[in-house]
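Every protein chain of the complex appears in place save one, which is left out.
Moving on to subunit A:
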Amino acid sequence: MDKKSELMKVLAKRIRILLEQLPLDFEDLQEIRLRVNGPLLIIYRGCEYFVSEAPSLDGDKARAVIVDKQDVQETLEYVGNYSLYAFEDEVKQGFITIQGGHRVGIAGKTIVEGDRVKSLKYISFLNIRVSHQIKGCADPVLPYIRNGDQICHTLIISPPRCGKTTLLRDMIRQISDGQGSFAGQTVGVVDERSEIGGSYLGVPGNDLGIRTDVMDCCPKAEGMMMLIRSMAPQVIAVDEIGDYQDAHAIESVIHCGCKLIATVHGSSLQDILQKPLLEKLVAEHTFDRYIILCNGKKVGTVQDIFDAKGESLLRRRCEGC
């Protein structure tokens, strides 16, 4: 199924008809935002547009189509595959991943039990973030994370919307397939939110390489250990390290002889050092490489690559030139 069908399938009929008439290249579409009583917004080729009744892409808010409650509810029904009950955990976390690995962020009124969010009701805000597979986007970083025929423990640090999952996906593919003299390695992916593989019924929709095994919708910490026990991976890849359990599991993975590639939210190495969660891992030189992404001209722009001691490998290379 192509990207357009994957996205159209989850939109309310009225919005579907409007977007179908627009001359959009869905490969360049980044976000579709639906807010009850708010204008229909899309982020396309890095710019924000209002969708007007005509229909056309417009900069004028006054002519924009206003999204109503019915649109959001209908979209939510399709996003949840008519079965919102099956996505209870995802709703609790504030997003649902749909076929193709696209992430639908949801917000509304929270139901709190004790100090924990139990569920969401009156969901009134949806943000459909389009997943992109850009083959070859990992080309510039791969030479830095290879050490002979081995892969270095790598942490990708990036603010949201800078392409860390896209970069991770392509790294997985290239490591798994192999390239030139570099033989492909067995990669185990723990895809907690189905974003990396975009799996549907357990089969990845994105190309993750020929030697990749995917543990879909599995908590990272548990998934990493399960993969080590069952699939004997040489490299383990996980997206968005978020809690202490993940950090502890990383220590186990590293001591099992597997190489690890992980991503985390942040904008610099200093940011990571200030996070209690990762401070210890960085101080102990657990990771051999840190790839910092920034919001550059295109998704996945590498700002810098550091080694375990925090020395910039990109700068060293430039100085050597």
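Throughout what follows, a residue touches a chain if its C-beta (ideal position, glycine included) is under 8 Å from a C-beta of that chain, and two chains touch if they have at least 3 such contacts; residues count from 1.
To be clear about the criterion, contacts and distances are computed from a predicted model.
Only one chain is not pictured, and the protein name UniProt records for it, out of "Amino acid ABC transporter permease", "AtpZ/AtpI family protein", "Citrate lyase acyl carrier protein" or "Stage III sporulation protein AB", is "Stage III sporulation protein AB". Of A:16, A:63 or A:275, it is A:16 that touches the chain left out of the display. Touch with the chain that is not drawn comes from one residue among A:21, A:119, A:230 or A:274, which is A:119. Taking the complete complex into account, A:81 is the one of A:30, A:81, A:286 or A:301 that touches the chain left out. Although one chain is not displayed, subunit A still touches it through residues 9-10, 12-13, 16, 74, 77-78, 80-88, 119, 201.
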